[in-house]
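The complex appears here minus one protein chain, its other protein chains still in place.
== subunit A ==
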Amino acid sequence: MGLGFMVGVLGVLFLFHAAYSTIQGLLKIMEEEFSGPPMNLLLGFVFCISAALTVPGYFLSIHPDSEENRIVSLSANLDFMIFNHRAKALPLETDMKLKH
């Protein structure tokens, strides 16, 4: 997440640099077609598209019987936690030994 974000910021900075160069007249884009500016723009575009594909997160499988969907965890909601159940009626002695 952090690395993808930095890559995206870097790509946007490349685009800003290309825009600034175009304003200053260093890159005459309107006359030439494919020589100088696409290097900056292409690099910025590649960085931005790699950030756009990694930052939002992963795809999750939608089949309920896939490997990563096997374990379903309930939300840690206090309303569903039961602390007062019948286990206290079980005869559980801590020093119980096997009778032989």
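Here is the rule we use: a contact is a pair of C-beta atoms (placed from the backbone, for glycine too) under 8 Å apart; a residue touches a chain by one contact, two chains touch by 3 or more; residues count from 1.
The rule is simple: contacts and distances are computed from a predicted model.
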Candidate names "ACOX2 oxidase", "ER membrane protein complex subunit 6", "Proteasome subunit beta" or "Phosphoribosyl pyrophosphate synthase-associated protein 2"; UniProt protein name, chain not shown: "ER membrane protein complex subunit 6"
Interface with the undisplayed chain - residues on subunit A: 8, 11-12, 15, 18-19, 22-23, 29-30, 37, 41, 44-45, 48-49, 51-53, 55-64, 66, 69, 72-75, 82, 85
